[in-house]
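The complex appears here without one of its protein chains, the remainder shown in place.
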Amino acid sequence: MQLAEQLRQARSKKDILLMTHLVLGYPSFAVNREVIHQMVANGVDVIELQIPFSEPMADGPMIIKANQESIANGTKVADCLAFAEEMAAQYDIPFLFMTYYNIPFKFGLRDFLHKAKEVGIRGFIIPDLPPEEGEEYLRLAREFDLAPIQIFAPTSTEERMRTLAGHGNGFIYCVARRGVTGSRTEFDASFDAYLSRCRQATDLPLAVGFGISSREDIQILTGKADLAVIGTATIRLVEEKGPEAVGPFIAGLR
Amino acid sequence: MQLAEQLRQARSKKDILLMTHLVLGYPSFAVNREVIHQMVANGVDVIELQIPFSEPMADGPMIIKANQESIANGTKVADCLAFAEEMAAQYDIPFLFMTYYNIPFKFGLRDFLHKAKEVGIRGFIIPDLPPEEGEEYLRLAREFDLAPIQIFAPTSTEERMRTLAGHGNGFIYCVARRGVTGSRTEFDASFDAYLSRCRQATDLPLAVGFGISSREDIQILTGKADLAVIGTATIRLVEEKGPEAVGPFIAGLR
Amino acid sequence: MNKPGYFGQWGGAYIPEVLYETFRELREVYTTAKSDPAFWQEYLALMGSYSCRPTPLTHADNLSRHFGGAQIFIKREDLNHTGAHKANNVMGQGLLVKRMGKTRVIAETGAGQHGVACATMAAKFGFACTIYMGEEDVHRQRPNVFWMEKLGATVVPVTTGSRTLKDAINEAFRDWVSNMDTTHYVMGTVCGPHPFPEMVAWFQSIIGQEAHKQILATHGKLPARIYACVGGGSNAMGIFQAFLPDTEVELIGVEAGGKGLDTGQHAARLASQDASPGVAQGYKTMFLQDSDGQMRDTHSVAAGLDYIGVSPLLTDLWEKGRVRFAAATDQEVMAALDLTIKKEGIIPALESTHAFVQAFKEAGELDRDQAIIINQSGRGDKDIFTIAHAFDDPSWKDFIRKKGEEYAAR
Partner (left out) sequence: MNKPGYFGQWGGAYIPEVLYETFRELREVYTTAKSDPAFWQEYLALMGSYSCRPTPLTHADNLSRHFGGAQIFIKREDLNHTGAHKANNVMGQGLLVKRMGKTRVIAETGAGQHGVACATMAAKFGFACTIYMGEEDVHRQRPNVFWMEKLGATVVPVTTGSRTLKDAINEAFRDWVSNMDTTHYVMGTVCGPHPFPEMVAWFQSIIGQEAHKQILATHGKLPARIYACVGGGSNAMGIFQAFLPDTEVELIGVEAGGKGLDTGQHAARLASQDASPGVAQGYKTMFLQDSDGQMRDTHSVAAGLDYIGVSPLLTDLWEKGRVRFAAATDQEVMAALDLTIKKEGIIPALESTHAFVQAFKEAGELDRDQAIIINQSGRGDKDIFTIAHAFDDPSWKDFIRKKGEEYAAR
């Protein structure tokens, strides 16, 4: 089943889906393993696996640090692929790769997508690859039946959203606000207007991310979005309270 | 009797005359007094009294220091005049003032020369006052019958020497070499040639100064010059061995 | 034909979606300005009255004689206001910011020259200003930090990554994605996403336009070779552009050879074998990166050359064989600096001195009736702490030690 369809079906059973995020190799693959176990056990619907990159331009301090330390610990792209393969085999939810374009570019785009497909990855989020620069990538994604997740931003015009949606698949990642990952988002009237512009531009499921960290946030999003994305919040949690805190946290979100 | 005439008479009795120099108020007027006593007692023929100035442009390190410290000790021009008066009254040799032009200029040129005359001074050495700038000074010197000592330098042309001699009186101060006071002078063939140029340019007695410090120096000058000028050497001596060393030093020079 | 924003296979605009509109507006205002002759006139007038353009082309008689070959000419970008060619770019972008109606500018800086230039422009135009600077560079270029602050800018030391120029660029982008409505990011060199490489090259082309006229006027014919140091590539593109059609003029870009190309501690992208194609900081070029695509640590005595990437325009010209690349080591740079100061009374920036090194290596090969131009991108005053340190000057160290004790005592 295609990712979009699978998410629609899941969504028909839940008011809102949860997508979580983690940085591979940070603090270690062992902790990643434990965290993913807790996430899945507590009902997470999709997981974004970020392959670390030395220049995480669109990320905030927490995730920058995770990227840097993971690389400093010796994390290689090959390790990330192997780990993804292990997770995809073990858990029955979609896994995505989130990374910056240089990682697949340097690997070789076709090889990377081919390999990702093989290990069971379902799609990609690449924040520095707009469709204008991603023709080859989009073609290959179609070829390998992988979802090239497109990103909407509050600054995107309606026309732009429609263009992006035309290139996208799986779902649309709606960045909740200007800025980088990790700071709080205000869910005000302009946010609602933005989400309804997103809704009008595409039939794909809508994921909302950037600054979502609590049950209240999720409640606000329920009915407006199909997926809520928890990013920095779990990284911070693991940092402060260890991986075992992730399960209860996730369980408490919905 | 005019200074030149007086020196000629003295010279007729000695192979060479000695002129010494000291900086007034350095290290103190009391030491000046003692030094002058020893100088006169040991046959010095003329004494140059330097009124200290804050910018002793033509002097070397030893005399610069003496100028500075004297001023720092509080030496005033009035003190110098009073001291000169005391010395001139006490000793029967000619006393000259050596200083830079700003001292008489600031005092008031006429007043200064008048006062100098009154206290018994016989002439002036002002190294930064060429005759072109000293018209008024030369006029007043004539008026008060004071000797405006002119200076020859190794760089002076014959024409220039004649011009200077025309403005001079008392004697001519022949600077032995380029440079400032206090370093050694080489008495070589070019020095002899220089002195004979000096001799040809004027009938006034010739004094030779800059770097003269020993019996050998005086012997070399004997027959070539009328006066030998001992400047830095006695200041250094007083510094190193005290005023009582001056007498024997002077006595040993001729 | 190339895709817009590409030079051969290099360049592009690999930007987060949130900046899409910002870049659209920037391209638009840039394109309009470029096709409006009055804009360039306004730019020239500003550079003529606020900076010191045209900057002279100085004939280095003594150096020419010393090497006994080509006549060496030096294009004096050091005489710009703020002391480097960076002024050309910031003033041009300042005029665009005014047209866009924005009120705040941000910039990355390595050597601090671009930061000082940008803070200066902001003061002149009345913009708020934040400068991102790698923490390591803050230490290397402290005087520039002081001046930026006095100019009213906020200097943010960047503590992520290798704490140098590339990390400052990342941080500036992170600011921009939050504040694009009020803020323009004044990219300091001919790198980054389209239209930056092209736009900055356009502003810097004033260097070569002047030099082209000047060398013909003084020397009577075109130069045989032109040397420029290459950090991002803006001063090099600045002087090269006007000579691109003159194929008999050889163009040489000089990169930071650091401790030597074989030590890995350098920043030579095109002169070494160590770089490979990549995409980062919004554009595609040759990067110093590992086999996974992680950027490597670079090294140079010159903070302004200490960078992982290089202009897509230059990578294209290199690939096409139009620009030759060489590298100068830190050690060679100190020797050439010493010689230039003593022979000509000119103090090039450590960055600029890289170009002098290669010119000195080659001047003797040429005839006396041939000319070469060295682009002196900036002056070395700013580098006093680095230079005095590198020359191991005892009285400077003593002076700093005493000043330090004086400050410690209070």
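All chains are identified by letter, namely A, B and C, in their written order; residue positions are counted from 1 within each chain.
The working rule: contacts are C-beta pairs under 8 Å (C-beta built on N, C-alpha and C of every residue); 3 or more make two chains touch, one makes a residue touch a chain.
Fair warning: this is a prediction, and the values are worked out from it, not measured in the lab.
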### Summary
Displayed chains that the missing one touches are B, C
### Residue among C:T22, C:S51 or C:T189 that touches the chain left out of view
C:S51
#### Entry: Which of C:D36, C:D246 or C:D338 contacts the chain that the document leaves out
C:D338
### Query
For the full complex, which residue in C:K3, C:R27, C:R104 or C:K124 touches the chain that was left out?
C:K124
### Query
What residues on chain C make contact with the chain left out of this view?
48-52, 55-59, 62, 76, 79, 81, 83, 119-124, 126, 139, 142-143, 145-147, 149-152, 218, 338, 341-347, 381-382, 384-385, 387-388, 391, 393, 395-405, 407-408
### Query
So that we can see where the missing chain sits, which residues of chain B does it touch?
53-61, 64-65, 68, 71, 76-77, 100-103, 105-107, 127-130, 132-133, 150-157, 160, 164, 175, 178-180
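Note that only the chains that are shown with their structure count from here on.
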### Message
Based on which chains touch which, is the overall arrangement a line, ring, star, complete graph, or other?
### Response
other
### Task
Going by C-alpha centroids, which chain is farthest from chain C? Tell me that one.
B
#### Entry: Separation of chain A from chain C, taking each centre as the mean of its C-alpha atoms, in whole Å
37
### Between chain C and chain B, distance of the C-alpha-averaged centres to the nearest whole Å
66
#### Entry: Multi-chain contact sites of chain B, meaning residues that touch two or more partners
none
#### Entry: Contacts with 2+ other chains: residues of chain C
none
